[in-house]
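Left out: one protein chain. Kept in place: all the others.
Right after this comes subunit A.
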Amino acid sequence: MSLLRITRLPSRRLLSSILHHQLLLPSITPLAVPKRAVIQGEYRRPGQPKKDKFPWQNINFSFSKGLEGIKKHFTLLKKEFTDHWVGPEGRPIVEHMLEQNRVVWEFRGPESLEEWTVSSDHEIGGHSEVYLKLGKNDNTCFLYGTLSSTPPRDGETRYSGYCTMRSKQPLASFDRKKHHDWSSFNTLHLRVRGDGRPWMINIVAETYFFHQKDDIYSYFLYTRGGPYWQDVKIPFSKFFLTHRGRIQDDQHPLWLDKVNTIGFTLGDKADGPFQLEIDFIGVCKDYAHTEEFAYEAYKRNPEV
């Protein structure tokens, strides 16, 4: 036999199957390209989306969308410039002075739903569902879904079961943050129709430090259920400061000149369907309400 025949290399098909076998540790499906998550054996947390695309495959480069974006931002910039001549927030000062009630969010068409984000514990692997749609006759917004307090099976989460709806941060041109200035008002006015469940209203004001990014001012919204609408007026002085859901000892009043978002959260540990219908969310000035802050801060170590 010649040397060439003895040292014959295995066929290409045999070689390639061995190569694939090493990469195919958990799954059987043949992979065209090795994925980092598979090779390195990353644990996918419950609720995280599956990583089956490389990061560069997620890019959608579209020239026309880019042009639209440029046009939109420059239009917003021009509008800001011209509004600056008119008055605060683009309205004459007389309007600002005479304003006593303002409807901030009103659900009268599909574009009003674009300003809101819904989420639930589905993100951490829970089983709640939440949906947002327009109510009858496009007159209200309808937040509904199912609450499930089964915790996700990740070994570290003990409690679960929440659903929330939160307004998006208002943005000026070029995606700069804009804030709601509610300093002429002192009460939040909502018209809701719930199903008897207790909700939490969360207001997020503008913060500066990274540690404050989860600072939320909260208060309760007890819905009465039934087919009747309820008008809820909550003074802003009643909102208390929480951080990551825990009430803080060091309480401060909510400053209304830079409010970012408002949200509604349900987490009442009662599994089952829920619904909340909101007609409008507004702010108003209650002249009879003179309280500045509802919670007293006592000195914890008074000098004697």
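As a working rule, contacts are C-beta pairs under 8 Å (C-beta built on N, C-alpha and C of every residue); 3 or more make two chains touch, one makes a residue touch a chain; residues count from 1.
Everything that follows uses one rule, which is that contacts and distances are computed from a predicted model.
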Complex minus one chain; that chain's UniProt name from "NADH-ubiquinone oxidoreductase chain 2", "Sesquipedalian", "Queuine tRNA-ribosyltransferase catalytic subunit 1" or "AP complex subunit sigma" is "NADH-ubiquinone oxidoreductase chain 2"
Would you mind spotting which of A:Trp56, A:Phe209 or A:Tyr228 touches the chain that isn't drawn?
A:Phe209
Full-complex touch with the removed chain, picking from A:Glu115, A:Glu129 or A:Asp181, is A:Asp181
In the full complex, which of A:Lys71, A:His84 or A:Arg224 touches the chain missing from this view?
A:His84
List every residue of subunit A that touches the chain not included in the displayed model.
83-85, 87-89, 93, 96-98, 100, 181, 183-184, 207-209, 212, 215, 250, 252-253, 255, 257, 285, 287-288, 290
